[in-house]
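Please see the structure below; I have some questions.
In this view, the complex is presented without one of its protein chains, the others remaining in place.
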Amino acid sequence: MQIFHRSTNTISRATIYGAVFVVAALFWAAAEIQRSPYVTYAGVARPQPVPFSHQHHVAGLGIDCRYCHTSVETSSFAGIPPTKTCMNCHSQIWTNAQLLEPVRESFRSGKSLVWNRVNDLPDFVYFNHSIHINKGVGCNTCHGPVDRMPLMYNYASLQMEWCLECHRKPEKHLRPRDQVFNMRYEQPSSGKPLAMDGKEYTDQIALGTDLVKKYKLRTVTDITSCSTCHR
Amino acid sequence: MKRTGTYGIMAEFDSATSLMGAAHRTREAGYIKLDAYSPFPIEGLAEAIGFHSNAVPLVVLIGALIGGLTGYLMQYWISAITYPINVGGKPYHSWPAFIVVTFEMTILFGGISAVLGMLALNGLPMPYHPVFNVPRFAFATKDRFFLIVFSSDPKYSPTETRRFLESLGPRSISEVPD
Amino acid sequence: MKMEEQNGKSRREDVCPSKKDKLDAALDLETARARIAATKGPEYWRSLEELAGSAEFQEMVHREFPKGASEWVDSVSRRGFLKLMGASMALAGMTACTKQPLEPIVPYVRQPEEVVPGRPLFFATAFTLSGYASPILVESHLYRPTKIEGNDRHPASLGGTDIFAQASILGLYDPDRSQTITYLGDVRTWGMFQEAIRGPLSVQKGLQGGGIRILTPTISSPTLADQLSSLLKIYPQAKWHVYEPINRDNVYEGAKMAFGQPLEARYDFEKADVIVSLDADFLYAGFPGSTRYIRDFAKRRNPDSGNMSRLYVVESTMSSTGAKADHRLPLRAVDVETLVRVLPVVEMMNSNPPGLNGEQQVFAADIWRDLQGHHASSAVIAGDHQPAVVHALAHELNQALGNVGKTVFYTDPIDANPVNQAESLKDLVADMRGGKVDILIILGGNPAYDAPVDFGFADALKNTNIPLRVHLGLYQNETAELCQWHINEAHYLEAWGDARAYDGTVSIIQPLIAPLYNGKSAYELIALLAGQVDASGHDLVQSYWKKQHSGADFDVFWRKSLHDGWIEGTTFAPKQVALKTAGLSPHPATNANALEINFRRDPTVHDGQFSNNGWLQELPKPMTKLTWDNPVLIGPAMAARMGLKTEDVVELELNGNKVTAPVWIQAGHPDNSVTVFLGYGRRRAGRAGTGAGFDMYPLRSSATPWFAGGLKITKVGGTYKLASTQGYQTMDTPNGATRPLVRETTLEEYRKEPNFAKEEEPPKELTLYKPYPYEKEPYAWGMAIDLNACVGCNNCIVACQSENNIPVVGKEQVVIGRHMHWLRVDAYYQGDRDNPKAYFQPVPCMQCENAPCEVVCPVGATVHSTEGLNDMTYNRCVGTRYCSNNCPYKVRRFNFLLFQDWETPQYKMMRNPDVTVRSRGVMEKCTYCVQRISEHRIDSEREDRKIQDGELQTACQQSCPANAIIFGNINDPNSRVSKLKAGARNYSLLADLNTRPRTTYLAEIRNPNPELKG
Partner (left out) sequence: MDERIQPVADENARAPVIEPGYSFGTVTDKISSIVLTRPTSNGWFFGFGVAFLLTMMLLYAIGYLFVRGIGIWGVTIPIGWGFAIVNFVWWIGIGHAGTLISAILLLLRQSWRNSINRFAEAMTLFAVASAGIFPLIHVGRPWLAYWLFPYPNTMRVWPQFRSPLIWDVFAVSTYATISLLFWFIGLIPDLATLRDRADSRALQIIYGILAMGWRGSARHWHRYETAYLLLAGLATPLVLSVHTVVSFDFAIGIVPGWHTTIFPPYFVAGAIYSGFAMVLMLAIPIRKIFQLEDFITERHLQNSAKVMLATGLIVAYGYIVEGFMGWYSGNRYDAFTIWNRLHGPYAFFYYMLLLCNIVIPQVLWIPKLRSSPVWLFLVSGVVLVGMWLERFIIVVVSLHRDFLTSSWGMYYPTRWDWMTYIGTIGMFLAAMFLFVRVLPMISIFEMRTLLPEAEVKE
């Protein structure tokens, strides 16, 4: 006897092929979520006690990164400014701006401001600012256009694949040391060549390859060894 | 298959031997579009109804080759190209260590393509099929043997074919509605 | 607080290996202190609901490697807590979510200019044990002391430390430390205490302080001594008593016998060709000057130098010093005197002197012959636990051999008040019972637990109603229990002070951190008694030295002293002393065949003051490799006679007092004698120490503090599980074969066959594939461990534990074999079990070039770095434990349970921020301190230079007093390690497996007396 209706033939085949696509879709979705800002916070500004604007201070006032991030050239940790640093100016200007009350309060009471960390690596990753600065990695190579950020957010995903991107091809990102803190630095192009050691560079790879030699970068195998970042 | 009222005419036999004979005689009678149903595989029956080509082995071969290749290349790419790491002083391309996975992948892909290939070529799954409209066909999975001449057969005619099949001494004859 | 902290401090940047820091919430001392304040020791373990609410818990759930770590010892609470933690871990897994929670970041308000976040500072200070100062440098991350190193410029350290100094960092952060002042158990303030004693003191004014008694441990601090003496001027009738269970009464009495005055002997083992130790364990931590002695001794043990010294050891129990001896004689403590007395005449004797058998007599004769041959270049050293007369005899011998002034020097005792401590305490108890005491001030120490049993000190404290009993201490211990007032003492890393090293040199003790619990130091308490209310430790110490060093340049002097870690010109000059040649009356002899019991300080918890230090509790004792316990040691012969097996429980009875404890059969222990260790069986130590081991003080009387005859020992049946980290202590396998793990020979043989240690290593060409070209790399790290220099002091283990955030797992885990030490020191006994040869072999990760562990890791969590390091990536490890199975050296350690403490705020502050804190289910192992390597590599690259040889030291190497561990770049042919590896003695462990270890050993060479036919 006939148990099934004619249509079941189509249905059954559809389900079988469908299943394949559904599973594939699920995997794709999972991968996307892992890389999405939801997980990485990339591009997401975080709540802060004071809405500090890098745009205003860096682009507007032209303050150098190192004025606040003092240890970036000498230490693993770039350092975030003590309240004192803010008060250097704000004891003079905007002295009664409501926005800055937490800062003044902290200075009065001696209780630290508690910020939310923006570029936050997992605790099993050991990153060292000083060596990256020293090898010619620009601030905005990783931190992005900080001078265009009214509120600070992390520019990159800070995931391992992102780190490896540069550790495997450093020449694609290096710049001369004197350009490291230049927020508006552009990679050399035929339109905008860059001169270094009496040589004209019109493309990044050429420049990068020379910088790799000049700054004595360790080999790619060296800087992709696990213990370079994990201990 | 063009839609006529009937799908074909089916004759029921009660032994493999008689089905076999019937199949041969039907072919000799010049029918080409026919099929036989049995509760277990009968050697030679397929040939008897004029079925020769069988693509399954080829499918399996291709599947197995793809599997093996995928297996080895994946390992080579991972260990020697995308992230070469010194593991216990072994070379990046440690081919002897890659053999096992290559082998397993060959088998896996081969096996899967054997099954899927067979089902696909058989047009399965096909829960609905006209022959099921014949109540007695339920015995095709027990102890009865069936021979069907499709209405799509050029020599097919409701009366002629029926008469011919009756001449084969079947247990019963039934028209299979489409 | 951060400001006032650095006041008057000076740092040691120049020796500072640069360090990286991750600024996190736990770094904010304020927060931490607030957290601590909120949590009381016993009820510290918070309920699940509470914890689940807390931010940390949420963090943990989401975080794969939560912050915080520590050891865990209180099994009960651990169980509860682990379940909870496990749950969170599992949860973290289910979601497999690596999303980071918002993490606060807390800047200074005003950043001290000397601070560079991410780079540690190093401060010089000193750790004291029984008054003797070990000069140290303390690594400080944003004013959190995290690691102790030796003070490489101080003559008493030369960079080395001892286990007690190393472990003291854990003591600082011990959550069980007494955290407040109490009166009859209720919380009080310093102010209230000041109030409380004002009245009684003014009363005492009238009595000239007749009722004031001050009991202190040995004090070498010039400042404190000065304070006390001026206090005694204010109260002329007051008395200052001194007592410590591990005291040097015998030393001083012996000196009095010999020279009529209390003196200390100092030795120069670098100049000594022949050393005779009369039961002196001078190569182990706790022996005054041991750190320096080890260095000097090791220098002369290099067979290639051509003038290797020879060590004779006569000892009453197996010690690490005995293990290094060229000739060792196990001898009951009581017979040592006889042996010394007969030395000069032994060759003329034709019959055995009483107490010595033929073999022992021959041994004596050999010693004497050898000593005769080395006039003015030998040294005879007597152990602190040998009676005074033995010390006197030793002095006589050294005099006769012309060693004085050459290898032996006499100086004033560093003890500011070198009275006979037993007598001193006895008087005090007499006064207490006589009702003469109105105010009893106990400055540290724990007499209620460790006073001689016959004094009944605890009983006196309890039952004679002394109106005012004050106890100052780090813990609410057995003594605090019996005093109305307890004042929580400031840890030495929290307070100002000063102390003398074994050579008299004074070190200023400067605090590394403001007192976590607002503890008070002895200085401040004494100052209060002397009427200086609220005098700060800093001012007290400084003003004293102002007196010593008046002058305009005081600030310079002060800063320099702090910076260097010692005060110029305070070293004791050797004294010219005349020997009183009066015949020395023999020590009252116990009957020769009576069963002897020896009382020794425990190798790791000392007299009991370190009972609650998990690192020391779990540190394997050098000879038994036992942790967490103190069994009775007996010799194999005696064990056989009595039918005793290790772990059998026995009852010890000594003049009426009884103690039951398990036995441990110790190869090399003298027959007819047992050894017990003090310092265990604490009732109020804390979650680590309480209840561990067995209290032996009840057997110890003032008459026989170190050894006694007439012990009765009976088997009471039953057994007691002991936790040894080394199950099998010989290289002989039960099937009669021997494995060449420690390669050893005599100096003579070595000269004949220098390459004896080189096992047939498979040739490098013997391979199917091209080996990795390490020689092309700028660096290839390697290590050489000199088995001749190593004296098994275990210092490296603690240093490693401290540097690498290694947890403590607790006894029941050690029993199953789950201890976590990355670096272990194997002890092997070979030959005659009654007097075996003993060897030490430190075993870190071998960093094999053909690492068997790496090949089998399915996820590549352990792979090779280009510099030849066997990297271990904890966060990639899934925990198959295959690597450990396949590691022939078994140096890998696995977090079977959650061994780390994520919660205790104190421990968060202690952690080394440069090393990942490992979670449950993760494999871990020695990495040659890869964090230090990267820091140095980065610094050197920034300065565009190569890492200099010797600039980069692993933690174990840095703290090794013997310089037995040498680490460096083997690609540089001139590095020390390359030179050593090129030497004849160099061999690799299990070389036949072709693992090509980067860590290799220098074979051990003994220097027995060629004439000696024994």
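The chains carry the letters A, B and C, assigned in the order they are written, with residues numbered from 1 in each.
Criterion: contacts are C-beta pairs under 8 Å (C-beta built on N, C-alpha and C of every residue); 3 or more make two chains touch, one makes a residue touch a chain.
Predicted, not measured: the structure shown is a model, and the values here were computed from it.
Looking at the complex as a whole, the chain kept out of the display touches A, B, C. Of the candidate positions C:895, C:986 or C:999, contact with the hidden chain is made by C:895. Annotation: of C:629, C:826 or C:1004, C:826 touches the absent chain (contact as defined above). For the chain missing from the display, the contacting residue among A:63, A:151, A:164 or A:206 is A:164, taking the whole complex into account. Residues 3-4, 9, 12, 27, 31, 34-35, 157, 159-161, 164 of chain A touch the missing chain (whole complex, contact as defined above).
The chain not shown here touches chain C at positions 82-83, 86-87, 89-90, 92-94, 96, 726-735, 737, 739, 741, 813, 816-818, 824, 826, 828, 841, 843, 852, 855-860, 863, 876-882, 884-886, 888-890, 892-898, 919-923, 989-990, 993. Contact residues of chain B toward the unshown chain are 15-17, 20, 23, 35-46, 48-49, 51, 54, 56-57, 60, 64, 74-75, 78-79, 82-83, 87-88, 90, 94, 97-98, 100-101, 103-105, 107-108, 110-112, 114-115, 117-119, 121-122, 124-129, 131-132, 137-143.
The rule we apply is simple: only the chains that are shown with their structure count from here on.
Centroids of chain A and chain C (each the mean of its C-alpha atoms) stand 46 Å apart.
One finds 80 Å separating the Cα centroids of chain B and chain C. Averaged C-alpha coordinates put the centre of chain A at 58 Å from the centre of chain B. Looking at chain B, residues 85-86 sit in touch with two or more other chains. Counting partner chains per residue, chain C shows two or more touched chains at residues 863, 865-866.
Across the complex, chain A meets chain B through its residues 1-9, 12-13, 16, 164, 221, 224-226.
Partner chain B is touched in their complex by these residues of chain C: 769-772, 848-855, 857, 860, 863-866, 996.
Partner chain C is touched in their complex by these residues of chain B: 85-91, 94.
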